[in-house]
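One protein chain omitted, others in place.
Going by the order they are written in, the chains are A, B and C; count residues from 1 in each one.
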Amino acid sequence: MTIITPDIKPAAVPGSGSVLLAYLKRDKLALAAAIFLTIVVLAAVLGPWLVGDAASRLGLRQRNLAPFSLASGWIYILGADTLGRPILARLIVGAQNTFGIAAAAVFASMLVGGTLGLIAGYSERWYSHLILRLADVVMSFPSLLLALTVLYTLGPSITNLVIVLAVTRMPIYLRTARAEVLELRERMFVSAARAMGAKPARIIIRHIAPLVLPTLVTISAIDFATVILSESALSFLGLGIQPPDFTWGAMVANGRGYLATAWWIAFWPGLAIMLTTLSLNILSNWARTVADPQQRWRLQTLRKAAR
Amino acid sequence: MNRSVHTIAAVVLMTAAAVPSAVAQEAAQEIRIVLPEQPANLEPCGTIITNVGQILSQNVVESLTVIDPVSGQPQPKLATEWTSVDPTTWRIKLREGVKFQDGTELNADAVVFSINRMISGKLTCSNIAKFGDAKLTLTPVDDLTVEIKSDRPEPIMPTLLSVVMIVSPKTPVDQAVNDPVGTGPFTLATFSPQTVVLDAFDGYWGKKPEITKATYVWRPESSIRAAMVETGEADLTPSIAIQDASNPETDFAYLNSETTAIRIDAAVPPLDDLRVRKALNLAIDWEGLAQLFGDDVKRASQMVVSGINGHDDALEPWPYEPEEAKKLIEEARTAGVAVDTEIKLIGRNGIYPNGAEAMEAMMTMWQDAGLNVKLTMLDVADWLRYLQKPFPAERGPNLLQMMHDNNKGDAAFTIPIFYRSSGSYSTVADPAFDKEIDEALAATDEARTNSFKAIFGKARKEVVADIPMFHMIGYTRVGTRLEWKPDITTNSEIPLANIAIKKD
Amino acid sequence: MITYLGRRAFHSILSVIGLLTLVFFLTRLTGDPSALYLPLDSTAEARAAFARLNGLDQPIYWQFLEYLRDLLQLDFGESLRQNRSAMQVALEAFPETLKLAAVAITLSTALAILVGSLAAARPGSMFDRIASLISLAGASAPDFWVAIVGILVFAVGLGLLPTSGTGTWAHWIMPTFVLMLRPFGLLVQVVRGTMLSALASPYIKTARAKGLPRQKIIFGHALRNSLLPVVTVAGDLATSLVNGAVVVESIFGWPGIGKLMIDSIIQRDFAVVQSTILVTATAIFILNIAIDLLYAVLDPRIRY
Partner (left out) sequence: MSNATNPILKVEGLTVDFLSDDEPVRAVDDVSFHVSRGETLVILGESGSGKSVSTSTVMDLIDCPPGDIVAGSCLFDGVELSSLGAEARRNINGRRIAMIFQDPLAYLNPVYTVGRQIEEVYESHGAGSGKDARAKTIELLRRVGIPEPENRVDFYPHQFSGGQRQRVMIAMAIALKPDILIADEPTTALDVSVQAQILDLLRDLQRETGMALIMITHDLEVASSMADRIIVMNGGKVVETGIAKEVFSNPQHAYTRRLISALPHGNAAEAPNKRSTTIADKTLLKVEHLTKHYVLASGAFSSKRTFKAVDDISFEIRRGETLGIVGESGSGKSSVARMLLGLNEPSSGKAVFAGENIFEMNEKRLMAFRRKVQMVFQDPYGSMNPRMRVYSIISEPWVIHRDILPKNRWKARVAELLDLVGLLPEHADRYPHQFSGGQRQRIAIARALASEPELVVCDEAVSALDVSIQAQMIDLLAELRTRFSLSYIFITHDLPIVRHFADRIMVMKDGKIIEEGQTSALFGAPRHEYTQSLLQAVPKPKWLTQAQ
């Protein structure tokens, strides 16, 4: 052992906080998206406590108050809705339901779909085929029928809305997880674990799941946006969240009749949805760049040597 | 790269510019009507369904009588006169010289055929519901006279006959149809998933209408329907939302026959307490709430509109007295009523424009008054379970959003359903009240009118089983090309014969 | 290949049967349709007659067996609303949706491939940033909102396009555009991503070492290899469009199957719900098989 190989210096590992922050700063658009999302999440958490009362206080004499006027107080800066409630306050309070529903639905579908996908990908028993057929069925099942059935039989509630959205998004995770597993289970470290005598459960949980998870999380960021949009489409068809609860999607749906006369009722929540989904998409793009060793340099500060 | 972007932009601009004036120019005598909903079918027995009636009624098929929108009294149509032979028998004289669109003559046999087809039970017939569970027997007396017998006195038979659409005897008896043949001034030309087209019928017995062709299309969004009339793509659209009725030149408000209300489930505590029911009525800022429905709505004190036999103009609606409401609730609380029980306010999605907003507003107002009201918005089918008997077993205290449409001229279409203990929507169970109602239904003329008024008065002041809200306003946008004004009947029919084209 | 197709078809038929069974029972869970078909004030007798007339008085398992029996005889039932064969209703509406969906997905895929490739050719450039932002913004807006604003602006405000309906090619512009927004936005991202990794792959180095012109490298070598994931995503998006462009159809009065399906569901028109689902599910399964075959065309390494 005479030759000591130089210990190859590990490249900056994506994952450590300061490095990520530096990468974020390099991409101004992603930075803006991150800041916007932070603000929205803060609003969702603190909103009801801050402006909860204002959001549900009737002001029938301030119906459809136009925006950009401070005459009725700063809370009316974005105007008022059809019952004279300040839109700003409702946006802030509505963020909680919007994010809560989307997060719960995405999480549930990722958990269930991911688990089923892991099983369907690793095992070749009969239940794997059953899972795949199930995914086929859900894929070709109109989500609206599901929404109506669930809302009728279980009653309209936020939980049931989450169930509907989660079930309809589930096949995406199932199929992605399965496809990843099909590739991963042929990897050598899985063979190594099997050679050591590891049981399938251990291989799936310890070896495969952690490698599938990042892909699923990447999908979930975009899916989060999709769920917000689906929820608003359900509201448009009258199958979404039911009053007095509301989300941004429901606000747009309710305000759509006023686009010609009081555009601000549907515009602000629509803008909020758009900026949120846009931010999520931008951030997931950024995350993909960070994760890709061949693209990561675009986010790095490239210092040339002096010459 | 840049060049391709420019090319794309140029192509887009060119396409935009090249669009031929998107507004389809209809020939002068042809009109286009845009409805909110696609008619599921065109069975003449279903004309009381708004979107069927607005196409067929008085255009393709005609009834024996029509109701005068002002007086509420039946007027001749295919029947020219009618007489009551005895309390259960009416004799109807038919118009002479009327031909169906397939060439068949209108005669007593055709009328008997049409009514028998309606009551046969071999097809789903909505219109028959207006007759309740009455059993009818028909006999042709001579070629143009028909005798109608019912199993119990039917003082308003001529009014009821306004829902009887007379169809050609060649119509199948046991099958609903989509190609109705009637006596009206228009024949059905096409019925596709996109349009219904009516053509003028040359052999019409009455005055020849100005319109030669009418095309019906449908769009659910009120704003789009309004836009279509504005851009000239359509000439007329009924029931647009108040916020879209922004152009006084084209948008007409009309008092429709609809009355909105909240039904109080008076059978379940704490709503069985009269003080609570009164408080519910007093706690609403009616003037503020009216903002949601437009300046022209009328505050309601009873479930029928003016013009219906039995409507009491003198009956005062509930005022807005929040303090009084709070006081009543406190009284009830002191008397041991569980006023803090959660009360379900059951709304129906899309029941009328701004219906959900109204429910939200009312919920907030009741909460302010100290009641624990929680809103649930339901889909039609689900909501129906609460509306109709038998009610769901575990329904709990509930308030139900509803809308009642009586355009048939008589309070008999209203009172028994709501206030008689057997009424399918009724939460009232008062034998004395039942008796009063039965007597009123059997009465005729002025006695009938007065006893109906008395019942409405009692319902408002003593029973308080509902919260009458407003007599609603409909808005119709009529293109500048047309000479026509909507009225109380517009919700059930749009007679093309009454529409004229403006002469420039 | 033939074995493969047979197996796929067999699986698809199993799935369709499962789907129809599920739909049958789920729709019946949503309650009795008689309340919706009869006027609010009709009598109990009338309701009973209605149930009898439409076979709704039978126990549900019996109704299901009857449904299966009829299905084998290619009888798909009568529409409660429309008084005619439910399958006829569904088959009338389906081509309308298919036309719209096909145009929208084809156009958005083609455009996305162009824009995505150009963006990937110069990552980080102005074109890349603007293209990404615009495509994502389009995909992020609620479609019904865009549709209504579009009508208000282009039909009412500028008078360039008809508000809604069918007929001339001008009627196609807005529905297609609205329907394209989301597929286009997503596909641009997919194309851009796969193109970036394709452009970094070894065979591109070979192409450069051969001295190929740049556009040939991008569109000839990298793009061709990027098409597989694009086809997958486009296929999924097409599936969701075939399954009902409900929002666009109902706003623009497009007489498609999505609108028919939602109307039938709300109206509890069971036979039509079943028929629409049978039609769309069949179309989706055929689409999936077609996509599998397309894979084999695009990638010679894939053989079934």
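What we mean here is this: contacts are C-beta pairs under 8 Å (C-beta built on N, C-alpha and C of every residue); 3 or more make two chains touch, one makes a residue touch a chain.
The model shown is predicted, which means the values in this text are computed figures rather than measured ones.
**Q** Omitted chain: which shown chains does it touch?
**A** So, taking every chain into account, the missing one touches A, C.
**Q** Name, in rising order, the residues on chain C that touch the hidden chain in the full complex.
**A** Residues touching the hidden chain, for chain C, are 1-3, 200-203, 205-213, 216, 220-221, 224-225, 298-301.
**Q** Using the touch rule from the top, list residues of chain A that touch the missing partner.
**A** Missing-chain contacts on chain A: residues 1-3, 5-8, 10-13, 19, 22, 187-189, 191-199, 202, 206-207, 210-211, 294-297, 300-305, 307.
To be clear about the criterion, only the chains that are shown with their structure count from here on.
**Q** When you take the mean of every protein CA atom shown, which chain's own CA mean is nearest to it?
**A** Central by C-alpha mean position: chain C.
**Q** Farthest chain from chain B, comparing Cα centres?
**A** The chain lying farthest from chain B is A.
**Q** What is the distance, in whole Å, between the centres of chain A and chain B, each centre taken as the mean of its C-alpha atoms?
**A** That gives a centre separation of 45 Å.
**Q** Quick one: report the Å distance separating chain A from chain C, using the average Cα coordinate of each chain.
**A** Each chain's C-alpha centroid was found; their separation is 22 Å.
**Q** Name the residues of chain B that each touch 2 or more other chains.
**A** Touching at least two other chains: 221, 223, 227, 379, 381-382.
**Q** What parts of chain C, by residue number, touch at least two of the other chains?
**A** 30-31, 148, 152, 156, 250, 266
**Q** Under the definition above, what is the set of chain C residues touching chain A in their complex?
**A** 11-12, 14-15, 18-19, 22-23, 26-27, 29-31, 123-124, 129, 132-133, 136-137, 139-145, 148-149, 152, 156, 182, 186, 189, 193, 196-197, 200, 236, 239, 243-244, 246-247, 250, 258, 261-262, 265-266, 273, 277, 280-281, 284-285
**Q** Considering only the defined contacts, which chain C positions touch chain B in the complex?
**A** 30-33, 35-43, 45-46, 49-50, 53, 80-84, 92-93, 96, 114, 118, 121-122, 127, 148, 151-152, 155-156, 159-168, 170, 173, 250-251, 253, 255, 260, 263, 266-268
**Q** Within their complex, state which residues of chain A touch chain B.
**A** Interface residues on the chain A side: 56-58, 60-61, 63-64, 82-83, 148, 151-152, 155-156, 238-239, 242-244, 254, 256-262.
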